[in-house]
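First the structure, which I've put down as structure tokens, then a few questions once you've had a look.
Only one protein chain is missing from this complex, and each of the others stays in its spot.
And now, chain A:
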């Protein structure tokens, strides 16, 4: 079957999709977006976390056909998404410090033209914080953690430690012991001034247009 949906702001179409195929498989194997990782295939590890119409989900548990007409955000689009969100925010704050323009994203979109140029290659604040805090070891869990952590900070810019632990409870890491990951989220939050709190962000509780 054919599946058409929006990925990282861009219309995409995949043909000859098997009806039992997951969104994760379509992203990785048909659209050349291998940032979302394939590990447990049962929703246990969170390494395939993407946002579906804004809501963090395990892409391995979404049937490809269920993504028809919907909007998907993957780690490949995180930097641009964060930039646009930042621009849309009223008041002072703007671009948080610490971003390193020109640095390539953790995993560059494969076969995707257009996004790898100039400003678009800068990192999202949460990505920079992961680098600065040393929260990346083998890196396999990182894309899912970035998407989950970014969504947390969008809905709760100054999370308590319990909020961070709760938001990342579905993302497993076998390397770090999580401490540096918690540090990274705290760092990203600290770099966001309270004045830059998201007025436009949703509540993230699963509201979805149907």
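Note that a contact is a pair of C-beta atoms (placed from the backbone, for glycine too) under 8 Å apart; a residue touches a chain by one contact, two chains touch by 3 or more; residues count from 1.
Keep this in mind: contacts and distances are computed from a predicted model.
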{"item": "Undisplayed chain, where the name is taken from the UniProt record, one of \"Phosphate transport system permease protein\", \"CO or xanthine dehydrogenase, FAD-binding subunit\", \"Roadblock/LAMTOR2 domain-containing protein\" or \"Multisubunit sodium/proton antiporter MrpC subunit\"", "value": "\"CO or xanthine dehydrogenase, FAD-binding subunit\""}
{"item": "Sole residue of A:41, A:71 or A:183 that reaches the chain not shown, by the stated touch rule", "value": "A:41"}
{"item": "Hidden-chain contact residue, picked from the options A:26, A:57, A:123 or A:185", "value": "A:57"}
{"item": "Chain not shown: contacting residue from A:68, A:161 or A:179", "value": "A:68"}
{"item": "Absent chain, residues of chain A that touch it", "value": "1, 18-20, 22, 41-44, 46, 49, 55-58, 60-63, 65-66, 68, 148, 166-167, 169-171, 203, 205-208, 210"}
